[in-house]
Each structure stands twice: as C-alpha cells, then as structure tokens.
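Heads up: the structure comes next, in structure tokens.
Omission of a single protein chain aside, the complex is shown with its protein chains in their original locations.
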Amino acid sequence: MSGSSFGTVFKCTTWGESHGIAIGCTVEGMPPRIPLTEADIQPFLDRRKPGQSRYTTQRREPDQVRILSGVYEGQTTGTPIQLMIENQDQRSKDYSAIAQSYRPGHADFTYDAKYGIRDPRGGGRASARETASRVAAGALAHKILTQEFPNFRIVAGLVAMGTKKLDDHRDWDAVAQNPLFCPNATVIDEWADYLDTIRKSGSSIGALIEVRAQGIPAGLGAPTFDRLDADLAKAMMSINAVKAVEIGAGLDVVAMTGEDNADEITGIDNGIPRYRANNAGGILGGISNGNDIVVRFAIKPTSSILNSLETIDTAGNPTTISTKGRHDPCVGIRAVPVGEAMMALVLVDHLMRHRAQCDKKIS
Amino acid sequence: MSGSSFGTVFKCTTWGESHGIAIGCTVEGMPPRIPLTEADIQPFLDRRKPGQSRYTTQRREPDQVRILSGVYEGQTTGTPIQLMIENQDQRSKDYSAIAQSYRPGHADFTYDAKYGIRDPRGGGRASARETASRVAAGALAHKILTQEFPNFRIVAGLVAMGTKKLDDHRDWDAVAQNPLFCPNATVIDEWADYLDTIRKSGSSIGALIEVRAQGIPAGLGAPTFDRLDADLAKAMMSINAVKAVEIGAGLDVVAMTGEDNADEITGIDNGIPRYRANNAGGILGGISNGNDIVVRFAIKPTSSILNSLETIDTAGNPTTISTKGRHDPCVGIRAVPVGEAMMALVLVDHLMRHRAQCDKKIS
Amino acid sequence: MSGSSFGTVFKCTTWGESHGIAIGCTVEGMPPRIPLTEADIQPFLDRRKPGQSRYTTQRREPDQVRILSGVYEGQTTGTPIQLMIENQDQRSKDYSAIAQSYRPGHADFTYDAKYGIRDPRGGGRASARETASRVAAGALAHKILTQEFPNFRIVAGLVAMGTKKLDDHRDWDAVAQNPLFCPNATVIDEWADYLDTIRKSGSSIGALIEVRAQGIPAGLGAPTFDRLDADLAKAMMSINAVKAVEIGAGLDVVAMTGEDNADEITGIDNGIPRYRANNAGGILGGISNGNDIVVRFAIKPTSSILNSLETIDTAGNPTTISTKGRHDPCVGIRAVPVGEAMMALVLVDHLMRHRAQCDKKIS
Partner (left out) sequence: MSGSSFGTVFKCTTWGESHGIAIGCTVEGMPPRIPLTEADIQPFLDRRKPGQSRYTTQRREPDQVRILSGVYEGQTTGTPIQLMIENQDQRSKDYSAIAQSYRPGHADFTYDAKYGIRDPRGGGRASARETASRVAAGALAHKILTQEFPNFRIVAGLVAMGTKKLDDHRDWDAVAQNPLFCPNATVIDEWADYLDTIRKSGSSIGALIEVRAQGIPAGLGAPTFDRLDADLAKAMMSINAVKAVEIGAGLDVVAMTGEDNADEITGIDNGIPRYRANNAGGILGGISNGNDIVVRFAIKPTSSILNSLETIDTAGNPTTISTKGRHDPCVGIRAVPVGEAMMALVLVDHLMRHRAQCDKKIS
C-alpha cells in the first residue's frame, strides 16, 4: 500500500535511501531449488553501477549485494530472499542547499507536500539509486525465465538520445561493447561526441530506451486490467524520470490505418503465428502472442544541471539552485539495465500467475 | 489475480462478456453516506454508448445501469456496490467466421493460447464493451473527487487523429459540442471530412486522447512503484487498443535539454508552486505537485475493417477475414470517456491511500 | 480493502443486502475449460437455504442462482464469473424497531459507529444471508478440488449443541439424513427434543461445527502468515456469529504434554506419513501433511430471541427489544454448508498458490 512493492506472486519490495545505511530488496515468491549465489546477481548490478564511463555520474559505489536469507547450501528454499547493498559513499556532505530549497524537476517539493518530511541526502528515497534494488531482484527473475524458456533473452539499449535517433536496425550484441548501451556500433562516435558537448556545457539530455523479450511463448498475460502491456507500462513508468511508454508501434499508431496496423498472419510456426509485422509488440488483448515483446520508454534529461535554475525555498521565497560537481549528462544510459530488470519482473510474475490459474504448460 | 480488478482501497472489478447476459462492475471501498442513484451514473455511460453518430459503431445498446447493492435510501452504505448493465443487442448472429479464424490484431489467438477456450460472440470479454463497466465505476469515483476537491474537474478529448493533430490550444468546452470529442471547434469540419473518407473506404484510423485532471492538490501518489504516473500508465494502457501513454511532455523529453525540461518554479500560490512550464504533467517523483495532471494515450485503428486480411484458422491453415457491416472507423473517439473514468479511478484510489497512511489533509 | 473479498488467486467477492434487490458473488481466478452450469451450484445452496425444517428460520427463499458471466457453451472461460441470487422475500416490513434501536449481540450499533449509516432491513449486509454467496462460490471451489484430487471430500456436521456433545465417533453419511446435520444418527431424537424445548421457549442455543477435508495431499499451505491453519481460522471466524476456531486437538492442547501431543510417525504410505494421532489436524508449520484437515468452530446462539432484552435506541435512551415471529433456534445448523464452503475456498486458493510458486505436482 506504501507503493514499494512490485508484482503479485513474484513480489519485490525495495527499501532504503540513497545515503542511508543500506538499500535492498525483499523478494517473495521465489521458486524453491533454484541455484543462487551473489555471483548470479552481481553482474547485473555492475552494469548499472555509477562511475563506469565519463557519461555517468562519478559517484563510487561498489554495489556489492549480499543474500541474507532464503538460500540454503546454494539453493533457494522458497522463503523470502533478502538482498542488501550497503551504501559506501555516504561522505558527510552539505545538503543544506537541497534541504532548504526545492530543486525544479525533482521530488523535493512533492515529498514535503505528501509526508511533511523528506530525507534530502542525495535525494533520499527518490534517488535513482533505488533502482539498484530492482536490478538485483530482476536478476532473480531473469534466472527463473532462463531456466523455464530455452530461447528466452532480454535485450535492451539506447535507441534515441536528444536529437539523435536510430533507424529500425538493431545489433543487440553491440550494446555491451559501447558505453552508451547503444544497439548500433556505427553511431557511437557521433553520439559520444554529441553527449560530450552536452556534458561539457553542464547540461543534460533525454533518451529513448528499447527493451525486448525474446523467446516468450504465447499465453502470458491477462485480459482486462492486468494486461501484460498495462503491467509493462506501469513497470517502465515507475522508473525515475520516465515520461512515456510505448508498446510495439507505440505512438505511431495514431497515424496508421487499419490496414497498416493489422499485423496480418501469414502462417504458423511451432504453434506461434507468423505475423507480417509486429506492430502489436508481441501482445494482443493483454496476452503475449509469441512474438518479441517490444517496449520503449522515454527518459527526461536530469534536472540536476550546472546552470542555475529559478525555484523557491521551503518557506516559499524565490531563489536559484544549480548542481555542483558530478552529474549524469544522460541518465537514460544507466536506465537500460533497469528497464531489463522491470521487463523480467513483469514476465516472471505473469508466468507464475498463469500457472496458478491455468495450470497449462506454455512453451 | 485474474486481472479483472483495478485499485487497492477503491477497487472495481469488471465482469461480463459482450454478448452474454449482462456486464457489470463490483465496486469496493466506496465511502459511506454519499448520495447515489442511477441518475448519477447514466450520463457518463450515455457519452460512451455506441450509435450516437456515424463515426461510431451502429450497435444499439441503451446501456442502462442498475444499482443492485450498497445503497440504502439513496445513500451509499460503505458496502460493495454492484452495478449491472444488461445486454440488449444479443441477436443470434453467425459467429462461425470469428470462431474458426483468428482475426489479426485481435485477442482471438491469444485467448485460445492462454485459456484453450474463448467466447467468440462479439469478442467476448476482449470486447471494448467491457469499458462500459469502467465508465460506470468512474462515475462513482468522479462523485467522490468532486465532493472532496472544490476545483476538481476532469477534461478530455481527441487531440490527434490519423495525420491530423491539434496545436497546443485546448477549448475543453468544445468537446461536448462535437461528435469527435475534439477540444477545438475550428478543426471539426476538416477532421470530420477526413474521417468520413476513412469510413467510406472501409478502413479505420488511430487517435491520440488527452486527459487532464484539474484541481488536484499536491501530495497524491506514492514513491517507488505505485507512482501516480505509473498507475496512470497502467490505467490507460489497460484500455483496449492503447499502444502508448505519455505524461506531460511525454515522448518529447527525449530531445529536450535539462534547461528545456526543468519546470522552473517562479513563485508559490496558495501552497502550490507556480511552474514556468508543466512538462512534468503535474507529477514529480510519482506524487502530484498541484498542477494539472496531463496524460495522453494513443489508440490504434481497429483491425475490424471491410478489406480482407490474411490470417490463419484455428487449425493453422491460411485463410482471409474481413468485417461485415458496422464498425468504428476511429475507436479512439469513444475512448475519451473511458480515459476520463480511468483517471478518476486512479485519483480516488490514491486519495484514499493517502488518507490511510498520512492522515494529512491535502487540499 | 472493503473486506468483502476472500482469497488471493481464487478470489470471491460477495455483495448484496438481505432485503435488497439481489445478493451475489464475483468469482475471479476460475480455471478455464471446467464444465459449469447452475445445476452444479444449486444443490449446495439448497442445503443452506432457510425453511427446510422447524429448526431453521421460516423465511421462504428459493435461493435460485444465475450465472451471468464467465461461462461459454457450458464451460468456464477463465474470466470472472458473476453469480446472482435475486431476493424474493422482500415483503414490505416494518423495520422501524430495528432502525431506531440497537439489537444487543447484533452489528446494528457497530455499523452505525463505523459508517454513520446502516441498512436495517433484515440486518442488511450483516445478515447471515450473505453466506449464501459464499456457498455458491464454494461450489465452484469444490468442483475444482474434486477434479484435481481423486480422493477429495469435505465432510462437516454439528458435533455439539448447547449442553449436548458427540464423542469422537463420526458417521459422516448420517449428516444428510437428519435435519440437524449431525454426524451421528443415534443422538438425533434426543438432540431434536432438546432443541424443540429451546425453540418453544423462544430462546436459542450455541453449536460446535466440525469440518474435515479428506484426500488433500501434503504440501498445501505456506509458512509464516498465510499458513493453511491461519487462513482457515480467518475463513471460519469470518462466518457470522463464530467466536472460536480450533485446528486438530484445538483447545485441548493446553493440558497436553509434549508426549501426548507429539503425533509420532509410525511409517509411510504412498508418500504420506502415518501418524499415530492427528492432533495437528493435518497441518504442520502451516502446510498440509496429507492427513485429514480438521477444523471446528463455535457459533453463538442468535441474539434474536422472543424474550425482551435491554438495549438503547439510536439516541442513547434505554429501551427494550425482542424478535417477533420466526427465528433460528440454532443458527449453527445452517452454518454447516457455510463451513464446508469456506474450507473449499481456502484449499483451492492454496492449491493455485502452490502451483504458482512451486510448479511441483502434489497429489
């Protein structure tokens, strides 16, 4: 009810503040007898962690995860798994500027409006640091899906940044090879230069992330409210700074005719219809149709910029604010592994929900 | 868990199939002592009901709602409210074409993949007829919000259709005056001609709907997963045929700089910051900031068109399918009142959630 | 959140007031492709319905159930099932006595304290009539369990009434043969005479109901909070007028030693341990152990008696109240099918929950 949990059968509840003692995640509903150690989770966290290139914030956090419960002799027991990441970078900083003023584009004012109190240290609970907990939980979800579906794979990358945009071509293997997590190696030099200019000017820029799940059979999801696409929309919109979510053809459907959009079926392969296009993004009526599940989300440029911005202090008086030192010129980059995690969390929950009601093997 | 419920404290569960005996909605969590009769709900349903102009399907349904429980002597009692709409237009039709083939772009195949059975009559549960139940529940939510917040108002309209798109100007009073639910009277003739052409060609077209909530105070929502924007994204994406959801500046944030997007604060009025822009769409950190809450969603063109489309039958053999007779050339039009209902449902649930935890009057 | 729903995966939400238009139940999570017609449900309702003997209230209600949704051509589709029972016996009665005074032992005062309003007609929502909806939902749960577990059977009966109490012997086949639903034919004459005396004196008496589930495999349930026994305790305590719930040896464990209570295991049959006793009532650590699941609950005598009782009116002034005409001398009798229904609802939900997380066939 506090809104810190995601999922119904496979549920993760994140906790912790950016500059508190630790952050973490309580994972409920993990199936039993799945081999699990910290080494299964750490690589996912390492991809998200700050300070890996000049395009992400220089905060130094090892983001070392510890499994505190739910695993016995290297296997899950079916009981809650507590994942904890201790915060290292808690150096005593002067937060008085943030504590006394409301940063535009941040949650400072709204937390105060709701709770009458907020933890200003590094953004407290509203910090993107919270997403590390999601990535840890996503690693568990990923493990289950990999075990369940032989061809399962989640791929994701930056497909637009500022005024730059990829065409439809995707080279998912390229993502791991460049610091922008971009699925097209040929644009990296140009995009990196562009981002350097933004960074040096003290500004920031938005981004569009695409996440695809491959190898998911038809039949996952639900009609009515908890549609697979509706749950994905919530999942992605719940990531810090996201302002739009698209499924399949997304916003482009507005200008399409029925014929353009129809996704005609030209045959069937191993029980999965062969669609002429995948405008539906792998989901029809809220249920997966066996094609790639395709989601994109837009991340706004961080409001933490070097240039001074008008705002008010907590007493309501006009003032200005600017961010000193390190910042993320494009927060969208580090959102790539977060989007993957949210995709995995949605899929694993719907897999378990499907089993619960239908007891019908899908594959 | 079957995914037919929406909300946590104020929860509505819809039930019923397009051509079954009835459809309806079980509403839990209604506050007590609120005056309520069918006359409070019917006008909302009347706006959504089919057959009101040549731009919507000609199916004839009075959509007359009955309150079966939860009201005593004209006031709510706090117990569940059962709303029922009997289906009138159940004329014995030949559904064998739909029953034996999978309509592209529809849920026919995915329901079969998931459940091994589907009700093919008019789309069964997957029919947009289900949204009538949402509109009924939304009327109740609307009533609570109106009572709670003196300046509360939800406005909504069609802001793009096919290749036509409104500029930023909105005249919300115009919506009720034209059959396209468009908030700009000056474009109606042109847009209506355009849609007539689509309709006569047997095709269909997509649309973009904007929904705004005005008069909502700062403080509604939650951090982390159940953010106000995340819940709105789920709410809107759960409407049939929706493929994208935007909050505030939406997809445009990709190309914005931090300065463009910042929503600087220039002062404060009655406790609500005065923002230079409202790129945030009234929500920061998942919590309302007192500005208009702005959501847009894209609806795909219905795949039910007169032109023949390639598909497979339930045995996997190639075949073709086309829709005979009446259809909605732009289903987006009738989605306007549905979007309003979903907005009201999200807001009222978060209002009650806020009271539950914070017990802090917001207004 | 309004507290009208039971279950997590298999969920039923009851609605309706005793003398309103109808009562009913929204059932979510029903597995697809299960044959279902009203004839599967009606016999369960017929056992609970009033007016069947002189030991139950003489109100005449056919309690005819209608399936409004979720079934197509005689099979469930996996979508919500709406069950409706129209109220017949709504004759215009004078409720002013109840409306103006608080009946002791009834919910009249507490509803007013909570909601500031109540429906006084026949007790409104607080009437035991609500349990008819549970029995209807229980019939669906029963059907699933019967299909899943070949030796599954729920038996239940009255094992104590006032000062009368059965010894440990049970003859479950006798229950259907006597109007007291008592699993021992030899005591019926004596118990019936005893109850007649109570009835004629205008008084009422308490009862103890035992419910057993047979043929449930080991492995259903959950550790920690949602234990099978904890959920059964809630299920039974949620029935009107229940004041105590026992599992297995129940209250007698207080006086037992560790040796007495130990349930030693003397061997194993088809994977199920052979216990020397079943003090545990078939549940250890919140999870079924393959033995009979044994629950008992105590039902208080109805406070609706002919004798005058002291109370206050809604203005707080002293007054007296008594029930005119028909009443149930032992409401516990009609609680037998309700207890069976709640047992089935708990079991089917835990069956689905088990599948969801563990995907491990149990049988």
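Per-chain numbering from 1; labels A, B and C assigned in written order.
Here is the rule we go by: a contact is a pair of C-beta atoms (placed from the backbone, for glycine too) under 8 Å apart; a residue touches a chain by one contact, two chains touch by 3 or more.
Please read these numbers as outputs of a predicted model, since none were measured by experiment.
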Remark   = Among the options A:42, A:75 or A:201, the absent chain makes contact with A:75
Query = Which chain C residues would touch the chain omitted from the figure, given the whole complex?
reply = 1-6, 8-9, 14, 102, 104-107, 109-111, 113-116, 125-126, 130, 160-163, 198, 203-208, 217-227, 229-238, 242-251, 253-268, 271, 273, 275-276, 279-281, 283-290, 298-305, 307, 309-312, 316, 318, 353-354, 356-358, 360, 362
Remark   = The missing chain sits against chain B at residues 9, 29-32, 78-79, 223-224, 352-353, 355-360
Message = Tell me which stretches of chain A touch the chain missing from the display.
response = 1-2, 4-5, 8-11, 13-17, 20-24, 26, 28-30, 32-33, 66, 68-70, 72, 75-82, 84, 114-119, 121, 124-125, 352
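Going forward, only the chains that are shown with their structure count from here on.
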Query = Among the chains in this structure, which pair is joined by the largest number of C-beta pairs in contact?
reply = A-B
Ask   = Which integer distance in Å separates the CA centroid of chain A from that of chain B?
value = 26
Key: Between chain C and chain A, distance of the C-alpha-averaged centres to the nearest whole Å   = 46
Query = Tell me, which residues of chain B touch at least two other chains?
reply = 1-2, 4-5, 8-9, 14, 114-116, 125
